[in-house]
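Apart from one protein chain that is not included, each protein chain of the complex appears where it belongs.
What follows is chain A.
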Amino acid sequence: MSDRVFGIVGVLLAIGYALAALTIEESFLSDAVGPKAFPLIIAALLGISSAVIALRPDPEPHWPALGRLAEIFGAVVVMILYAEMLPIAGFVLATVFAAAYLAWRLGSKPVEALLTGIGTSVGIYSVFHLLLGLSLARGPWGF
């Protein structure tokens, strides 16, 4: 079932991609092939392979329970927040939170998770910024 859904999504993706390719504006100074041909070949390949996947599915993969999926979703949300907050809160603070969250969700006790977060953040900051001079996001306090 998963593969059938996956294949159908793939076919739709291929159609969308092909339609987007057809709307590419041609420049008046074009080579013999033009900017559309290669994407159209790819779209065909994508469509055919997706169709084959849908028609000849593999055995069902092992999907996690809903709770585990929520776990992954939560991690994605935290990572997105991290990416957005990085320029605002600064590297050290944002990283403490993100790393502590991940450690906590992987099964650390709260205190251990916080320590992992602080350790990761300060460790990366000292190695990459202080030692190697890499510029990290600066927050309101300059770190």
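The rule we apply is simple: a residue touches a chain if its C-beta (ideal position, glycine included) is under 8 Å from a C-beta of that chain, and two chains touch if they have at least 3 such contacts; residues count from 1.
Following the convention adopted for this analysis, contacts and distances are computed from a predicted model.
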Hidden chain of the complex, named as in its UniProt record, picked from "PTS EIIA type-4 domain-containing protein", "NADH-quinone oxidoreductase subunit H", "Tripartite tricarboxylate transporter permease" or "Carbon monoxide dehydrogenase medium chain": "Tripartite tricarboxylate transporter permease"
For chain A, the residues touching the chain missing from this view: 2-3, 6, 10, 14, 17, 20-21, 24-27, 29-35, 37-39, 42-43, 45-46, 48-50, 52-53, 56, 58, 61-64, 68-69, 71-72, 75-76, 79-80, 82-84, 86-87, 91, 95, 98-100, 102-103, 105-108, 116-117, 120-121, 123-124, 128, 132, 134-137
